[in-house]
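The other protein chains are all here in position, but one chain of the complex has been omitted.
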Amino acid sequence: MPQMREFFVKTTQQLQVIDITPKVREIVAQDGSDDGLCCVFVPHATAAVAINENADPNIGEDLQDALAKLVPEGIWRHDRIDDNAAAHIKAAILGPSETVPVKKGKLVLGTWQSIMLMEFDGPRERRVIVQITASLEG
Amino acid sequence: MPQMREFFVKTTQQLQVIDITPKVREIVAQDGSDDGLCCVFVPHATAAVAINENADPNIGEDLQDALAKLVPEGIWRHDRIDDNAAAHIKAAILGPSETVPVKKGKLVLGTWQSIMLMEFDGPRERRVIVQITASLEG
Partner (left out) sequence: MPQMREFFVKTTQQLQVIDITPKVREIVAQDGSDDGLCCVFVPHATAAVAINENADPNIGEDLQDALAKLVPEGIWRHDRIDDNAAAHIKAAILGPSETVPVKKGKLVLGTWQSIMLMEFDGPRERRVIVQITASLEG
């Protein structure tokens, strides 16, 4: 019977990309589910989960740069309250989760796909939740 | 046995952010599922579902403003047919759903996370679908 699992990641920079694929794969392997869906979710409003290539780590940096160009800092309503509105907006655009198919107990990721924690307001300790839902035989 | 549920939201402005977390929590509580995934989905092409902070409601407004800057109105092909192309583009970028883990019959949201209906072409009546999938013991 699958159960929710979680782990923690310490980010060290304001903007950072951390490849969490190995940890998610480990949880999926331990879970024992055959076919199903794996949801990787961060319970945070200034971080997100994205999937893309990490073989060239420049891509994560490029994604951070692109979002920084699209959502400049310091010009938003929320900045008068807490100086991190851009981080919230970027997190909302990317979204807090990715859902990945599981087949024969393994994540079905493409060769060039990694699961990445996107930090937009670090350094912080971030919690990552992994929930696998399999269709068990009745 | 979980079943799809739905509710309706009346939006009153062209661009609006409506916190639907209380309604989704109520449905999850009634559902009786233990561990699983909860998908919140809008069957619309000019609205979206996002997750972010609503303790400061400025953040939702900032997100609307950011999307309005990124996707200006009136310059797209579809505007010649129906004057709401920007609403479609924003809805496609944010996406029509968010998937949230459920643990012990409760949504696993962070302290600063709310589930928000993003209206991009109101006022309208919007339908919100909540589908919970739990792994039942076989």
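Going by the order they are written in, the chains are A and B; count residues from 1 in each one.
Please note the rule applied: a contact is a pair of C-beta atoms (placed from the backbone, for glycine too) under 8 Å apart; a residue touches a chain by one contact, two chains touch by 3 or more.
Everything quoted here is computed from the prediction, not taken from an experiment.
Q: Considering the complete complex, identify which of A:Pro22, A:Gly74 or A:Gly110 is in touch with the unshown chain.
A: Spelled out, the listed residue whose C-beta touches the missing chain is A:Gly110.
Q: I'm checking contacts with the chain that's been left out. Which of A:Ala29, A:Ala66 or A:Ile81 qualifies?
A: Of the listed residues, the one touching the omitted chain is A:Ala66.
Q: So which of A:Pro43, A:Gly95 or A:Gly122 would be touching the chain we can't see?
A: Of the listed residues, the one touching the omitted chain is A:Gly95.
Q: To test your reading of the contact rule: which positions on chain B touch the chain that is missing from view?
A: Chain B touches the missing chain through residues 1-4, 33, 36-37, 39, 41-45, 70-71, 76-78, 80-82, 85, 88-89, 91-93, 95-97, 99, 127, 129, 131-138.
Q: List every residue of chain A that touches the chain not included in the displayed model.
A: 35-37, 50-53, 56, 58-59, 61-63, 65-66, 70, 93-95, 98-103, 108-113, 133-138
In the analysis below, only the chains that are shown with their structure count from here on.
Q: On a C-alpha centroid basis, what's the spacing between chain A and chain B, in Å?
A: 19
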